[in-house]
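Removed from the display is one protein chain of the complex; every other protein chain stays in position.
We call the chains A and B, going by the order they appear; numbering starts again at 1 in every chain.
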């Protein structure tokens, strides 16, 4: 079965039997994404499913476009209950998520985004849930929206082609930039288009949900599929809001997190990816696919960065090596599975221990 | 009150604002000449911006330079009018006090959860505490003006 079947209530295994017959409960969900954009559209469908599946007992009120709080304020907004449930990005945090940051390191996150999303939920109870809880909130989910590629005005095949260039790279690890010999520019989103147009930057490292809405393909001549670092959407849940849910609704809300995480990842990482590559080609961007040998040159160049990170975390007493090994082990297991296979796995055997169990 | 305001504004105007301008300019130069942008540049600029934009709040209050619509000010030249002026400053002071309290709560929250900048290990809470201090001084300045308006006409 597919995400569409799930949303149409045609997946019996995913349909809850709700015994709760009290008053309906409403939660506020907030995100910085524009309301009429890619991710909120998937969220909206999911929240409709949730409302219907609970006979109108669990209603999510949506506030998109940063109307309740700024993107970087997700954690503060949720733990103080300005919102009950929100997109809270670990990328904006300078501390507190040492292990979760692993997915932003080069070539750690599997290139198959739906598999990567499943893998992250499986590893969350052991590694990430405690990081969320130490920030005063509950873990919702992490979606892998895609892995980053390069758009540029000259063809890029190996690290040598990139060396010495000025690159706009959102959330790119500085150590990786040093290893590649590039100058990264931290330019705010609304200025990226103009900065690239005016030649302040020679290349942009980003994901499709960035390249497409910000129209980088109008300017770039080449697109190199590289899968360097993960772009992710993280969510968090207010403790009291969750504790205040009727016990009958808690497991429904909990399992919904994993299904919606998959749905968002499939929409962005699989379906949108396909459209995006077509858009680039239609706009005269040359698509570069690397061969195995070229890919290896990137891995060789960046391996020391990952190794240094692992050693630094291990020195702090954090199980970084184990985390990387776990990701690689699960990637071997799930990496080649299709979106449908992963979704069936998620519905039939959901990950336990992400949210506190109902009493 | 004036001396406290002058002291605060002096630091912000003569040190932090020039520092912000220089940092923005130097970052560009470093990028071009040395191909070495400051990794922590944006974080520091943003925090400097915060200090620059709130540092003058007490001074603005004490000099009654807030942006207002003075459409009916001419009706407030009599005794009742100066009572209204006093009330206006009291109300503004209460709003400023609410801001101070709200940001103090945020400073405590930031301290408790260790919120800090993205690329450089600077804790946020002292900056929030500074904003709370500026707002509270602004409230005091409003109360000083209220007392003056009241005393001037009794």
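Everything below uses one rule, namely that a residue touches a chain if its C-beta (ideal position, glycine included) is under 8 Å from a C-beta of that chain, and two chains touch if they have at least 3 such contacts.
The rule is short, and it goes like this: contacts and distances are computed from a predicted model.
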item: Name per UniProt, for the chain absent here [options: "TRAP transporter large permease protein", "Sarcosine oxidase subunit beta", "Probable septum site-determining protein MinC" or "3-oxoacyl-[acyl-carrier-protein] reductase"]; value: "TRAP transporter large permease protein"
item: Residue among B:60, B:83, B:119 or B:144 that touches the chain left out of view; value: B:60
item: Residue among B:4, B:50, B:120 or B:144 touching the omitted chain; value: B:50
item: Full-complex contact with the absent chain, from A:200, A:277 or A:345; value: A:200
item: Touch criterion as defined above, residue of B:21, B:80, B:121 or B:147 at the omitted chain; value: B:21
item: Touching residues on chain B - with respect to the absent chain; value: 9, 12-14, 17-18, 20-25, 27-28, 32, 42, 45-47, 49-50, 52-57, 59-60, 63, 65-73, 76, 84, 88, 91-92, 95-96, 98-99, 101-103, 105-106, 109, 128, 131
item: Hidden partner interface residues of chain A, rising order; value: 34-37, 63-70, 72-73, 76-77, 80-82, 187-191, 193-195, 197-200, 212-215, 218-219
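Throughout what follows, only the chains that are shown with their structure count from here on.
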item: Complex contacts: residues of chain A adjacent to chain B; value: 75-76, 79-80, 91-96, 134-136, 164, 166, 174, 183-186
item: Chain B - residues contacting chain A, complex; value: 31, 35-37, 39, 41-43, 106, 109-110, 112-121
